[in-house]
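The structure under discussion appears below in the form of structure tokens.
Removed: one protein chain of the complex. Kept in place: all other protein chains.
Naming follows writing order (A, B, C, D, E, F and G), and every chain is counted from residue 1.
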């Protein structure tokens, strides 16, 4: 088993954090994993993206040639990556920002109004966690508890309220699909 | 035919000039020739030396492994080079400054009190030309006229008196042996 | 033995600190910035010295000074910055100053880009600097190796009083994999060459200047003998599925990772392909490769460059087997599928 | 056609001016100081620009700027200074800026000494700088060649829009031999790449930065194709007494001179030895050498280094003949007699 | 109504790659406006740096040649000497000019090369992710000074303009700031004067422009303008540091 | 009678390789005398330059490490940081310090490294044969300025000491000249103060020493002293350019 | 420019939401738009509650991305 997921959006949407949390929880869940961010000038202004590979044996290339999943946070990202998604794969898109629909017909598209949902629970910034809820459910290999544990570890000293906020945001995303 | 001559002395004794004048006159006389000076830090304070090769066919290495002639202007130079002179070769030494005699017995040693001679004609600095007189005579392949012509060319715009001075100095050295 | 998920560049920095590195000087350049950034946050807290130098030229000479004073010292940079360090590296090799130099390669030549590349192999293994010298060059292919080889590098530097280079690339520097930091060897080397003030004893001189060419030649031969000894003792490589292979790919670092992916595909398609992965690029594991050539007659060199290591492969094989080459210069990391296709094209 | 007796370094400077070089920037270093000194005296008088740069790093970038502005430009240095120019050279290769770079090699590594040496062969031919690039490297063995190759170098630089290097050594730079300056080719190349202000037309951009790796790769392959074309068309060599030879010495520059002396001795002693002298070090005259191997089975490589060109010889011969090596690193120029002995020891 | 403000004629139509609120965008535009107003698009040659502005040629439509990090003044020196009647300028960041390139900057200024240096001081290494620059404020946190710039080990922020103004052959050195529309206007005047001096052969000119880098300062664009005003301008006071033009040839007819 | 003057204890017995009348010889001896008097032979670490003084270790019997041309201050920075209780100094020529090494010199001074720089200004590149240095006098003929230094293209002689004294964290900068016995005594005092300041942790010190290079000036040793007095000292006035020690900790008890 | 009449045109795609313009506009004539541009930024728009544009050009002067064109009588 080897599942690759590309996360893409513009700087400030917490894209790299999404990828890291997936890789971390995959590690905790006992899988092999690699995480590869974009880096350097590209992050500036333009779009940021990262790739997480999760598998049960040694992972050769951390790069996503044909990712099973794409998590798209804005339109340029959907544009940039929808064509490389593996046939039968999944595109989870942030429908609050992305107005168009994916061109690909051979993939499942899950539209999550992440910003609205986050706004509802009073924290626009949590939109990325909402998306993670949907992704983790869809991937169905990482127990939600393990993921939330990872989030806690990653956020380290963050105060309870923030953690609670993530818990809720994750739940909303998880239950949305 | 290939004749190599090493000129050695301390900075300011006109050692490089001696070598250049020999190479230049050799060229004028229609021979193949190379000139290789010492360069860089060594010239400072310490001894300067140069090697001139004169031959009738392509000259491979401009370096003197076994020079036929050594022109030594001071004791350190004699020390440094007398051992490499070819058996049967010649050491022309500036006896005004060099008190010791060459250790080598298988070479001809010509002692020229160059400084005294130059002093006599009223120009200590001409000691090197005195030595050249002796050398050119000893080598016996470059016509004195050709050599003096080269000196003129080399010194270019120098005024007559200076050229005349060299003419005399050269003659003294030439006649000394 | 707890696993942590951290990034390649940070792994190098953390491993160095654990290995007793107490001095870091460097200058920012992508894709290795996380090394100086990590050092600036952690090194001084843990008793070391961090200096952001005004340039790579200054950084390499600071490292030379610190190492000459007896510290375990390191610098890091990426391709253009490495070019600026060449005089300093040549000088350190001449003065036999041990230190770690990390090059996280990017696309070149010139300013190029910041993508993963292997275009600096010649510079690293042939001495981009002037004169006859070599530095030990280690090429990690996993985050775990980033940790292990960094620690080993300091040990090798001390053992041979020589600069040692970790040659990674943007992907190795930026990616994360779970790693476990091993216990570093204690530093048990005689440092009597170190400049620490003469005290009441004889004064020490560290210098590369030897005006007399014959003395210089003697010293050079002494260094060459040292290099020969390194060549005899320090070659490292990995063989992967070579026993039953008809074809063997030779690749290092990131290219070797991609190759493993390609091999899975190829073997699935019934093509018996193996991998020979040099870990020490200098000394190059020529004997090991040469002995493989006793049964394997077709080697396929893959580099993320226009072809540099391929010369070492040819020199090692000396005509004993044929050598094909596939290169992707300029910052491109091909997919395992692309590589697999290239291999099939070559041998079908 | 009048002969003049001037020194190697001055010959390069004079030949460059005659070839239309109108810009020189350099920094003092022995044994090449006579080049900047000559330029400072003559270049401006003859309509050019001389700048003593604050460093070699600055000098190479000044040359890049001048050449990019359309001038025939050059710099010169010696080993340690050349190491500092590597980033600039890589950048010029990437930007395809034509210029002449002279390296009058001295003993290395490090500060070393100022004696003649050939220790920078790897740096010159393998790109001491980062990334996949090559520069044309020409190695003169006589003062006459210093003059001729300098003029040719500017022509080659323009033809291929590439930096071209003259690789000489302290002996070539310091010695004098009578030379005759040939008439230089007129400069008849399209300079539309030159930065001279856009006027009313399209603006020009000269850059090495190509952030997209696939674009960068395309550009690299384009450069590689250019290098291949250079390899096909610009190899130069001299064969000396190889027709009846049983053994052939491969040597360049000063080492080749010494070899001719040794060959005289050896032939006098009845040993049929010839010389193959690469004049272009990159591209290396592999085909010519290879074809020699059809009848000659023993090649003897002699370098004033610990062994660098010997790799190109082995790569060229690919096992077709055996290769012996004799090296004298660190600034030593052996005598023809010493070399002859070494050859006899090898083959008796 | 007539158009009173729009994109400079010498500008290409690309969206700039800079971050929201980045000072480079304004500085680029001002250079473009001055090139338009002096009508020198055809004779201007720019040397962009290795830094965030490396892609300046994607926006300003003039001849440009990229310089290796810090070496712009060396390149510009040569270009100007080869083409004395062109207007040659470097555009450099503070890391580029004051760290790796200080030697080239110092010596080009000391030689009094008749070039113009547009010096964008944002107090950090922008392109590489906000590391400490020679111009970083005392105690300022950056990715390589996570506890704040320690002046005891890193020294005080370097005032390059003051250093270069003190050299014998520099002609015009002014420091400006892009914090307000007025500052923007002042900056444009300074750039215009610098280019004019170059054309008049008055000599080396440098315009230091304090500019925002919200991304690496980890501030909102608006907060970064506030911070510049409250902190950066205290350390780097704006104003003319040197101007030989006013006296010499009374050339200061800056409008 | 008792011996009142002889070779410093920390000196080796080699004849120095310098030319007749070379200022390096005196400067070396003074460094040696100060090392003796402060009794720091055991903790002194010297960084000789690439220049005529590259062989300083043949004369002064202390730990020394050669620096690549111009990089002494970078090396010294690291050595001092690793060994804070040692006395670390560079010994640099004007080409080494002001040309190729200006970046390292400028930044080490700006960081305020607690090191001492002995700066030998002889206005030329001595070792390489008398080429023009950044400090060469206006109109002075050298092997690379055969018609005299043209300030229009080469700029004015650089006053490094003034530039570095202006930086925030430099502690002590003085210029001296080896033209007379009195000047020699002053120079020794300056070196002694610089070393003492370093030991007291007062900070970065630089002693610029105007020194003769008869060989490359193409003068007799005696004429070169005259020339220094008549020409060089006019351009480079001797004196203390900065001294925070006198105020701070009242540390100026120079004898 | 009292009483002067002006107007601005906005190149939404160029806007990066830095709000420099909003901050300097003396008329409060500009405000964030409700929607995003394709690059994910909320560009500016004319502020319905704002006073009329005088064409003073301050917004354009401070705009880093040449988003605003200004017209004046």
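Throughout what follows, a residue touches a chain if its C-beta (ideal position, glycine included) is under 8 Å from a C-beta of that chain, and two chains touch if they have at least 3 such contacts.
The shown structure was predicted, so the numbers you read here are calculated from the model rather than taken from an experiment.
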item	value
Omitted chain - touching chains that are shown	B, F
Contact residue for the chain not shown (choose from F:11, F:57 or F:106)	F:11
Touching residues on chain B - with respect to the absent chain	9-10, 13, 45, 73-76, 97
Chain F residues that touch the omitted chain in the full complex	1-7, 11, 15-16, 18-26, 29, 180-181, 184-185, 214, 221-222, 225
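The rule is short, and it goes like this: only the chains that are shown with their structure count from here on.
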item	value
Same or different residue numbers at the chain E/chain F copy interface, by half rule	same
Far-end chain from chain A, centres as C-alpha averages	B
Chain whose average C-alpha position is farthest from chain G's own	B
Between chain B and chain G, centroid-to-centroid distance (C-alpha), Å	87
Distance from the mean Cα position of chain B to that of chain A, given in whole angstrom	86
Touching two or more other chains - residues of chain C	30, 51, 54-55, 57, 80, 87, 91, 95, 110-111, 114, 207-209, 211, 333
Two or more partner chains touched - positions in chain F	54, 66, 68, 99-100, 102-103, 106-107, 127-129, 134, 153-154
